[in-house]
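As you look at this complex, bear in mind that one protein chain is not there, while each of the others sits in place.
Labels for the chains are A and B, by order of writing; each one numbers its residues from 1.
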Amino acid sequence: MGLLYGLIAVGLALIFGLMDVTNFAHGEFLMIGMYASFFLFTFFAIDPLLSAPLVAAALFVFGAVVYLLIVRFAMRAKANAGMVQIFSTFGLAIVMRGLAQLFFTPDYRSIPHSWLGGKTISVAGIFLPEPQLVGALVSILAFAGLYFFIHRTDFGRALEATREDPGAVALVGIDKNRVFAFGWGLGAALVGLAGAIMAVFFYIYPDVGASFALIAYVTVALGGFGSVFGAFAGGIIVGLVEAVTALMLPPSLKSVGIYAVYLLVVFIRPRGLFGSM
Amino acid sequence: MDKNFAARRRRDLIIAALLAALAALAPLFVKNVYIQNIMVLTLMYAALSQSWNILSGYCGQISLGHALYFGIGAYTTELLFTKFGVLPWFGMLAGGAIAAVIAMGLGYPFFRLRGHYFVIATIVIAEIGLLLFQNWEWAGAAMGITIPVRGDSWLKFQFMRSKLPYFYFALALCCLAWFVTWWLEDSKWGFWWRAVKDNPEAAESLGVVVFNSKMGAAAVSAFLVAIGGAFYAQFLAYIDPESVMGFQFSLLMALPAVLGGIGTLWGPVLGAVILIPMTELTRSYIGGSGRGVDLIVYGGLIVAISLALPQGLVSLFSRSKAKGATR
Partner (left out) sequence: MTALLETRGVWQRFGGLVANSDVSISVGRGEIVGLIGPNGAGKSTLFNLIAGVLPPTQGSIWFDGKDVTNLPAAERCQRGVGRTFQVVKSFETMTVIDNVIVGALVRNTVMREARRKAHEVLEFTGLAARADVLASDLVPAEKRRLEVARALATEPKLLLLDEVLTGLTPTEAQTGVALVRKVRDTGITVLMVEHVMEIVMPLVDRAIVLDLGKVLVEGKPSDVVRDPKVISAYLGDRHAVSA
């Protein structure tokens, strides 16, 4: 579970940390990913595991489009840039929830767990006993891939450089909007991947994103903004803390442990565990 | 120059008095209970947003956890009333005081944090509060508290037959929050807060104790929000954790100020007058039929306004003035 948080968080970290933009619609990206995976399964009988790359690709396009249509303008705001980002993406989140209600489950119907989960386990069961295990594996691979991408490729470096100094980057011929659109796409694709996997063992409903969004923020902040490794480590910590709290406290209080750990960490290290900003 | 300034202050005060008088007369013409209800909520959110604006707008410490203080105000009032028979008026003040003390207590660790780390900490602490109340048996846990009906009276601040007393209280609260803001705007605190928001290091070099400034803003802001929470509890006559401490309250306090103009005197009122009726109307008119269309419209408008007017709707009124001053 922690690894999945990590994966959601890494996508957020990419957007949040590397580009220093707040994305309050992140949970809704996740929701879209879950729906995409669900529909691919219902209509085309493609197993979520196989469709995951497709979902990721679709979310990549979606993330890039969101950047070009909305975020680009939010970042350009001269005054209150932070608030504009928070509320334009928050407004987007509401729109996406509304659209999901309208098109996907007009009757607020959620997908029965056993129906989807059971079938997938029998397909995936040939290789691995638990879909969660697959999720963990995919998360590690995706994380490794992203880490390599950020630190070893030209484009990753361009992304970082663009955040540091858009003006200077423009001088060497890098188009800021292209780089950031790509970054948003990548962030969204990672969340889409997480969504596809989570569709296997979670209910899907228009508000599903909200319950994960806050944990994703906490995970990113715990690890420290601007650090991909931090987000991943944060994800593992959050997963562990959740497991431990579940043993000690009633289920209704399980998130308290995560929140308390976040507060504790930032009081000691105000920039998170691996934060640089 | 000073005359201009004094004239502007006086003009603000006169406009506010006129608007308040107009609002006070409104129930004479609006008899529809549904609309009256919306008016009460609009005034309440205007007051809340105005209070939120003190800490987050003027002092620049963006809090998305003010639902905590709202809930504390509501719970203090109702627990004191149902368990100890304390009149809501005293409970209200007690709730405000407790909220202010908690805000300052949280300020010690929180005000060391900056930017996103601070915002997330405020969200997280409000969520912790919510979860604790949901599990606090003595305070009714997730079931909440139903306020016993004792008949209409100002003493018990309880009215079943007519919403009007609530309307006037909400109006008074809104006026209070506005007036406090107006008064603070031209006080040393107001100047310190804006300085702290713009540049804490420079503020410190000019003798402003940044930490104390933030504490002052947090206390005033939390106190007023808790009064609003106490009012809301009496208004609903029933509270449970989700309905007075949920994250949506934190957002609904912030949104009017942001849409109207964050850190401005008129922003929260303007934002609330547009946003709250819009929220309620889309919910009841479009929400029933289209399933989600209300959310699309609502969210779309938020996106549009925040992108088109980053400084809020207030900037529409002051744009010509600002341009004239620039050069």
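Assume a contact is a pair of C-beta atoms (placed from the backbone, for glycine too) under 8 Å apart; a residue touches a chain by one contact, two chains touch by 3 or more.
What you see is a predicted model, and the numbers here were worked out from it, not measured in a lab.
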**OP:** Counting contacts across the entire complex, name the shown chains the missing chain touches.
**Re:** B
Subject >> Touching the absent chain when the full complex is considered, from B:72, B:99, B:208 or B:257 >> reply: B:208
Subject >> Contact with the hidden chain (one of B:195, B:233, B:254 or B:276) >> reply: B:195
Original post:
Considering the entire assembly, which residues of chain B contact the chain that has been omitted?
Top reply: 1-2, 4-5, 186-188, 191-192, 194-195, 197-199, 201-210, 263, 322, 325-327
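Heads up, the rule we're going with is that only the chains that are shown with their structure count from here on.
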Original post:
Can you give the whole-Å distance between the Cα centres of chain A and chain B?
Top reply: 31
Original post:
Contact residues on chain A for chain B in the complex?
Top reply: 16, 22, 70, 73-74, 77-84, 86-88, 90-102, 106-107, 206, 214, 217-218, 221, 225, 250, 252-253, 255-256, 259-260, 262-263, 266-267, 270-272
**OP:** Sort out for me which residues of chain B touch chain A in the complex.
**Re:** 62, 109, 112-117, 120-121, 123-125, 127-128, 131-132, 134-135, 142, 247, 251, 255, 258-259, 262, 290-304, 306-307, 310-311
